[in-house]
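With one protein chain withheld, the remaining protein chains of the complex are depicted in position.
Just so it is clear, A, B and C label the chains in written order, and each chain counts residues from 1 on its own.
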Amino acid sequence: MPRVLVQEAPFDVAAEMARLTESRHDIGALASFTGLCRADDGLAAMVLEHYPAMTERALTRIAEQAMERWPLTGCTIIHRVGRLTPGEPIVLVLAASAHRAAALEACAFLMDWLKTRAPFWKREEPREGAPRWVEARAEDDAAAARW
Amino acid sequence: MPRVLVQEAPFDVAAEMARLTESRHDIGALASFTGLCRADDGLAAMVLEHYPAMTERALTRIAEQAMERWPLTGCTIIHRVGRLTPGEPIVLVLAASAHRAAALEACAFLMDWLKTRAPFWKREEPREGAPRWVEARAEDDAAAARW
Amino acid sequence: MKILYFAWLREKLGVAEEEITPPAGVVTVRDLIAHMAARSPAHAEAFAAGKGVRCAVNLDFATPDDPVKPGDEVAFFPPVTGG
Partner (left out) sequence: MKILYFAWLREKLGVAEEEITPPAGVVTVRDLIAHMAARSPAHAEAFAAGKGVRCAVNLDFATPDDPVKPGDEVAFFPPVTGG
């Protein structure tokens, strides 16, 4: 039921929104979150590695959790992998519901769990110097633990 | 600084997102909320009345509050007025930030305050029977009071 | 003083706008509401305490204690229901 994609290509937010809402009249709220690659500290690019056999399974479970916890009419997770440059979108989550609190909370939940429960690893390539693996942040664990 | 529009026409979510993010490399998070017209209880259409001289001013203040409370790189509120049918989008809010918590919280705040502090009134036109004015909901007041 | 009505107040009173000159004793929104309620039976009903009428003075939301003065634009309306 949830839509989960792992891909190198960019995603089309408007098309994904339309998929969730078109020809339906029971949706009052559609929340979205797009994560983008920032150019912090002279970043030239970011390479997203993942565990292909596991990734869609993990994302589907996260999306199913959201659909169990909130009365969603639909939800979508699209996560890009490969080499991304600053300004490029990395991840999209969408949650649709009759009411706004469910859509907004589910969207925050999806991102918090995705940050801590999906097998992706980011390697940053600075404009100068050696690439470095991004370290997990304690605040992401704290954000995920609130749900 | 915030972008505020009150209009009868539909809005273009993708174009509005692009306005906030394009040619910037300091944005890591873009949250959106779209409110849509539901077909509850045999609704045929909804007519949104507003106080034209006051509306943009009120929305701008709400957006400015969001920008004071969270480190946003930009925020957008577009609210439609006039006659809308089930499935049509009514309102769009966008919040962009370096980090996801700011964008998501600001988006929820914008909707909660907009629901209680912007001069719009909805009249529902049922498929059968007389039009009725939508009554304000205590839970919207409670949601707005948490900020 | 320009008075505007929205939503069911406008419908109930059958008018979107009135120009009034309240007596000198009307200095707050609370005073003005009492004055308005005395204009007609329809006004009395619209401005009755349980109706929850809200107010804006010169395009800002106002509370009963906020001041009003000649020349102000004062709007009365039900609790807002946008979004």
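Basically, a contact is a pair of C-beta atoms (placed from the backbone, for glycine too) under 8 Å apart; a residue touches a chain by one contact, two chains touch by 3 or more.
Every value quoted in this text rests on a predicted model; they were computed, and no experiment measured them.
Across the complete structure, the visible chains that the omitted chain touches are A. Seen from chain A, the chain kept out of the figure touches residues 35, 48-51, 53-54, 57-58, 79, 90-91, 111, 114-123, 133-136, 140.
Note that in this section only the chains that are shown with their structure count from here on.
Sorting all chain pairs by how many C-beta pairs they have in contact places A-B at the top.
Inter-chain spacing, taken between the CA centroids of chain A and chain C, is 48 Å. Contacts with at least two other chains are made by residues 35, 111 of chain B. Residue positions 83 of chain C each touch two or more of the other chains.
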